[in-house]
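Once you've had a glance at the structure underneath, I'll fire off some questions.
A single protein chain has been omitted from the complex, and every remaining protein chain is retained in its original position.
Here is chain A:
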Amino acid sequence: MSVDEDDSEMDFSEDDCGYEDYYNTAEDCDVEQIDLYKTDPEYFAFECLNVEQVERLLNESVEMLSNNLQITPSLAKMLLHNHEWGCLTITAEYRRDAGRLLVTSCVKPPVPPDTSNSSSSVGMRISCPVCVSSILWDKFSSLCCGHSFCNMCWAMHFEVQITAGISTGISCMAKGCEVLAPEDFVLTLLTKPQLRDKYQQFAFKDYVKSHPQLRFCPGPNCQVVLRSKEPKAKRAICSYCKTMFCFRCGGDYHAPTDCNTIRKWLTKCADDSETANYISAHTKDCPRCHICIEKNGGCNHMQCYNCKHDFCWMCLGDWKCHGSEYYECSRYKENPNIANESAHAQAREALKKYLHYYERWENHCKSLRLEEQTLTKIKSRINIKVMNSSGTWIDWQYLMDAAALLAKCRYTLQYTYPYAYYMEPGPRKELFEYQQAQLEAEIENLSWKIERAESTDRGELENQIDIAEKRRTTLLKDFLEV
């Protein structure tokens, strides 16, 4: 085979393995899309597929590889499943050393089967090593390893494996043999219809999970599969059930924090939940008159119903001087001499630091829930206004938009706290905490105003919305790394 020939074949396989779109977007990527990536740090191209669309997509790859390498579709599927559906890598590997690839993929045995005593004659009976029954030789089957068992035993083996949730990972019944059973082998021997269905469902799940471009929507009882050609830690939203999640790890969307950090943080929060419990109380005392105040809205700008003192729920500082010093509220001041302190003091300091971030994280999470209640209150308030002929629903729509944007900003703000917690002290952290404080101030301002909006005069609020969203985008642009 000449080099040229080889090259042309490679091109051919590239195109047909679904890489075509990928290269096209890279080449004639229109100006609009480039701009979207630049202006919106959260921009993410993905599509929502139903089961049939996913099956079609997978089958295209299977057909392609099977044609390319002249192998059965069933075998092509096994190879794709074992190699993250990478047509190119498989084709290259196969051409370099087909034998090795098939052995490492558990398609073929390391040692070819011994076929010396496989002579058979009509009516001959053989003893099956599994059920130890004497059975007609034509009721036996074997994988390419040559280990022969009766068809009834194979079916029973599949039933036990499928019941345990195993499908693509079913292997041969011989001792120490790791050869996997391909789909067509299983389906030929498996007769019970419910088991065949179950097998196909499980296998489909395995195929999607092994495909780097595909993700099951994590929404409850949702069948949708999301596809993106750049499987990054970006915001994906299911078009069917509206579940929002991180495309990479499948967890709740967590920008600007990355997947590993958020996992670490959530584990830590779960481990330390006992310690943190005492601070998550819903009530605090007014710093001036000491009357007990319950937090009933999302806003951190509190006003005591007794003495009308304005204060910050988080740091209990006076709200009037809060504007310029907001930085001091969201930022944790580390003890600069901590390295010289006793182990006990260091542990206490570590807990103090954690609680500082945890309290803010938890507080924004609660505020998000409270603001959802506020939204229903706003709706009924608008309803009353409209009934009293004070504007139309269209006039008031801006308030609903503002509430939606507030939720989006607060969500990002919540996830800035685990990010800050794990940041090394230094100028970058200072910049981060400065931007975080700016966003925080804007959000609390907005929250206060939305809860109290009395007129259809949207000018000021719309201005505020704009600023808040700009601060959120700036922070993500500077710190979101995907």
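Just so we're on the same page, contacts are C-beta pairs under 8 Å (C-beta built on N, C-alpha and C of every residue); 3 or more make two chains touch, one makes a residue touch a chain; residues count from 1.
Simple rule for what comes next: contacts and distances are computed from a predicted model.
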| item | value |
| --- | --- |
| Per UniProt record, name of the chain withheld from view ["Rab proteins geranylgeranyltransferase", "Small ribosomal subunit protein bS6m", "Vacuolar fusion protein mon1" or "E2 ubiquitin-conjugating enzyme"] | "E2 ubiquitin-conjugating enzyme" |
| Which residue of A:Pro129, A:Pro218, A:Gly250 or A:Gly391 touches the chain not shown here | A:Pro129 |
| Option from A:Met173, A:Val186, A:Ala203 or A:Ile293 whose C-beta touches the chain left out | A:Met173 |
| Sole residue of A:Val54, A:Leu69, A:Ile90 or A:Cys153 that reaches the chain not shown, by the stated touch rule | A:Cys153 |
| Residues from chain A at the interface with the omitted partner, ascending | 129-133, 147, 149, 153, 156-157, 159-161, 171-177 |
